[in-house]
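Structure first, then comments.
In this view, the complex is presented without one of its protein chains, the others remaining in place.
Right, chain A next:
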């Protein structure tokens, strides 16, 4: 639950009274242009950043000073990966499985994401798409109750993207609240149970993709997105 969160970086306002929530057993896609505040609010929900004002609660706790038991129920995929370059994928994921007490999840995720194909290559030598797959496996390896996935399909080829979507749906179907940031309308339309459109640090619209389109009088989510997020003074040509 995000309520009235405001935050500045220096004199620049990044978030302004942002409020939205996500429920278990649903995929919530957060859409917005670069600099809209998607990553900032995700970092606050992950416990990486403390909001200046407002309230962030995840599983009922303040993520900033959450306990290890709380963090064991939360999966995180960062935009910049966070993978230790010197390690190899299986060793890294086996270690993560240990941290979350879910060593049984290693093999299924490795198989589902095709990580065996590059298991002997160190993480720093993997392609962007391969690193994305390892980072997603790390986020889901604890079978979390809440998963924050920052652009999980960025850089993936179409087949790998379908595999990733299947895994995200699996997590949703077992009750996980999955929060995904994306720039892809296709991803939001095909994946999301609920969409939150953010612009200039605030929520511009939220609801199902159909609800948002209907409310904006648009033909689809893409049209609605552009009418909601077009900066003042910039006109459609």
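Note that contacts are C-beta pairs under 8 Å (C-beta built on N, C-alpha and C of every residue); 3 or more make two chains touch, one makes a residue touch a chain; residues count from 1.
One rule holds in what follows: contacts and distances are computed from a predicted model.
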item: Listed names "Fumarate reductase iron-sulfur subunit", "ABC transporter permease", "Zn-dependent hydrolase" or "RNA polymerase, sigma subunit, ECF family", with the criterion being the UniProt name of the chain not displayed; value: "ABC transporter permease"
item: Listed residues A:68, A:158 or A:217, member touching the removed chain; value: A:68
item: Touching the absent chain when the full complex is considered, from A:58, A:126, A:156 or A:197; value: A:58
item: Chain not shown: contacting residue from A:136, A:164, A:179 or A:228; value: A:179
item: Residue ranges of chain A at the interface with the undisplayed chain; value: 1-2, 21-24, 45-48, 57-60, 68-69, 71-74, 76, 78, 80-87, 91-92, 95-96, 98-102, 138, 142-143, 145-146, 175, 177, 179
